[in-house]
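Below is the structure I would like to discuss, written out as structure tokens.
Removed: one protein chain of the complex. Kept in place: all other protein chains.
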Amino acid sequence: MTYTLAQITRIVQGILEGDPEALISDVAEIQYAQPGELSFIANPKYTKFVATTGAEAILVSKDFSRAYKNLIRVENPNYAFSLLIAKFRPQIPFPKPGIAPSATIAKTAKTGKDIYIGPNVIIDENAIIEDNAILFGNIYVGKESTIGSATIIYPNVSIYHRCQIGNNVRIHSGAVIGSDGYGFIRMEDGISKIPQEGGVVINDDVEIGANCAIDRGTLGNTVIGKGTKLDNFIQIAHNVKVGEYCFIAAQSGVAGSTQLANGVTIAGQVGIAGHLKVGEGAMVAAQSGISKDVAPHTIMFGYPAQEQKKARRELISIRFIPEIRERLKTIEKELEILKQRK
Amino acid sequence: MTYTLAQITRIVQGILEGDPEALISDVAEIQYAQPGELSFIANPKYTKFVATTGAEAILVSKDFSRAYKNLIRVENPNYAFSLLIAKFRPQIPFPKPGIAPSATIAKTAKTGKDIYIGPNVIIDENAIIEDNAILFGNIYVGKESTIGSATIIYPNVSIYHRCQIGNNVRIHSGAVIGSDGYGFIRMEDGISKIPQEGGVVINDDVEIGANCAIDRGTLGNTVIGKGTKLDNFIQIAHNVKVGEYCFIAAQSGVAGSTQLANGVTIAGQVGIAGHLKVGEGAMVAAQSGISKDVAPHTIMFGYPAQEQKKARRELISIRFIPEIRERLKTIEKELEILKQRK
Partner (left out) sequence: MTYTLAQITRIVQGILEGDPEALISDVAEIQYAQPGELSFIANPKYTKFVATTGAEAILVSKDFSRAYKNLIRVENPNYAFSLLIAKFRPQIPFPKPGIAPSATIAKTAKTGKDIYIGPNVIIDENAIIEDNAILFGNIYVGKESTIGSATIIYPNVSIYHRCQIGNNVRIHSGAVIGSDGYGFIRMEDGISKIPQEGGVVINDDVEIGANCAIDRGTLGNTVIGKGTKLDNFIQIAHNVKVGEYCFIAAQSGVAGSTQLANGVTIAGQVGIAGHLKVGEGAMVAAQSGISKDVAPHTIMFGYPAQEQKKARRELISIRFIPEIRERLKTIEKELEILKQRK
């Protein structure tokens, strides 16, 4: 597929500074882009590549200040570029509707229209698979669980009993939904297990990364709110409620019964202790450890985490210690001299 | 099922303060409980919900000081409540004994009585599955491995060759038992792999969370002691010995050849370096990094971890630095004035 820059400018609703007849046949990252390819700059770190890129044209923000032969200015270069990826790089088609002969589907399960059930998928008793759902191979769906319409489940996902997966959800390989919450009591003569009889509710438009684990609730449900996106290796413990449109980056964990409000952003390798509330729109920097409630719209950082500015000030203050010790030494000497004076 | 408070008080061996005839038909968390429902308070953070809960009755500790219409005092409210969950919320039944036709069982494998082998399970040569074991679907059990009696293995678990899983063990989905230890030697011309020819021994009553990985030993076995409970995403490296009745919370890792004694408690996202000993009953706070041996019954915290009190004192001491710098400035000024004096 080839487009002129004029056509592309219309697709992304941008403003072209350059040659409307220039031809674009692919998209590429700025450091690798060649003539005929369109690229973008969203992160200022990549501005330096303007000097060396072979790109035919670059999508940039409204206030981008470097010159280039063909620039298309847009509100959000990242978003505009994502629209063009879909144009130039058609995704590999999903499997067509059908049910593999090696799938094991309980008689009491209900399956909707135009679904795909791949090889070796197991659908247990009274489970429901709604219209247009796609279940790749080697997946397990437990008793009384529901998979919403147009939801895509990649290979080797395990969904325990009584879990509700909404519509347009994507669950990547190796994810586990509905495993027992980590509920145990240390007794004098051993350890007693607390039954975990709640479920998991994953609302519409959620994406769950590879090898995540979302434990079932003890009594009620563990809940992931609409539109929330989990990266890989996310641990969501029992009874956690994650709000709508949250981001949680790779290898982060949320301990039992904690609640994240809507629009929360958690960076990678963050730990959030149990029984806490994280307010709407709050952000947590990578590797932070949250041990107290977080107010809405605050940015947290550190271990244990504090409001980011405070945490950074403390970190910087440590660097003054050698200087402080030098000054103390000087003061002590001078004081000694003064004391000797008559 | 409905019980009177008098009946419930007998079940939990508690002391009732309230109406013995009040009827209970379900259990619920304190913040959501409605009339007819029984709840509990174990964590003081939840005491505030006494003012707003609709619970018919609350299980509390012997010394709980807030008033409520119906209280049942018990030794351990958490444990008492767990007994009632089992009464009011009967778990979904496990599959009945049987072997799915799609299972692949080697002729040399031995299978006990009343076992369940789900669809697509693979039992490799000379493996042994003991009586009453339950293996959900899509599980792999390698050559010469043993699954003990009444052990439950959830879908998509991988157990390599020569691993011994005890009785009454639970292994949640996505867990990997017996993968090669991370043993490599950097050589001048590349990297050489150290053969990993030991095994894994998981003793009775262990629970292993979703997506854990327990590597096989190099020569001897990696061992998980009786009754130990691993949360999700636990990394147990080769040759590690974990004692009996330990807790290891989510996303923690224990590096090669380290030994945990009995009754150790490790919180989430902790890292323990290799070749160390962690003493009996020791506790490690979340996100800590253990780089030295830990004495029995100590509480460790921080990165690198220290005895908790010391670590907290250090953390707090950092907050004094700005004040220290202010005081230094004042002193230096005053000193200057004194020096000017004749």
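Going by the order they are written in, the chains are A and B; count residues from 1 in each one.
Following the convention adopted for this analysis, a contact is a pair of C-beta atoms (placed from the backbone, for glycine too) under 8 Å apart; a residue touches a chain by one contact, two chains touch by 3 or more.
Only a predicted model underlies this, so the values are computations on that prediction, with no experimental measurement involved.
When the omitted chain is restored, the residue from A:14, A:142 or A:174 that touches it is A:174. Touching the chain that is not shown, out of B:78, B:167 or B:235: B:235 (per the contact rule at the top). The residue from A:23, A:100, A:185 or A:299 that touches the chain not shown here is A:100.
Note that of B:255, B:284 or B:300, the residue touching the chain absent from this view is B:255.
For the options A:86, A:187 or A:295, the residue in contact with the chain missing from this view is A:86. Residues of subunit A that touch the chain left out of view are 27-29, 32, 43, 45, 76, 78-79, 81-82, 85-86, 89, 91-92, 100, 102, 118-120, 136-138, 154-156, 170, 172-174, 205, 207, 209-211, 227, 229, 231-233, 245, 247, 249-251, 265, 268-269, 286-287, 303, 315, 318-319, 321-322, 324-325, 328, 331-332, 335, 338-339. By the touch criterion stated above, the residues of subunit B touching the omitted chain are 102, 104, 120, 122, 138, 140, 143-144, 156-158, 160-162, 174-176, 179-180, 182-187, 190-195, 197, 211, 213, 215, 218-220, 233, 235, 237, 239, 251, 253, 255, 269, 271, 273, 275, 289, 291, 303-304, 313-314, 317-318, 320-321, 324, 327-328, 331, 334-335, 338.
Heads up, the rule we're going with is that only the chains that are shown with their structure count from here on.
In the CA-based superposition of subunit A onto subunit B, the rotation angle is 120 degrees, rounded to steps of 5.
Distance between chain centres (mean CA atoms), subunit A to subunit B: 25 Å.
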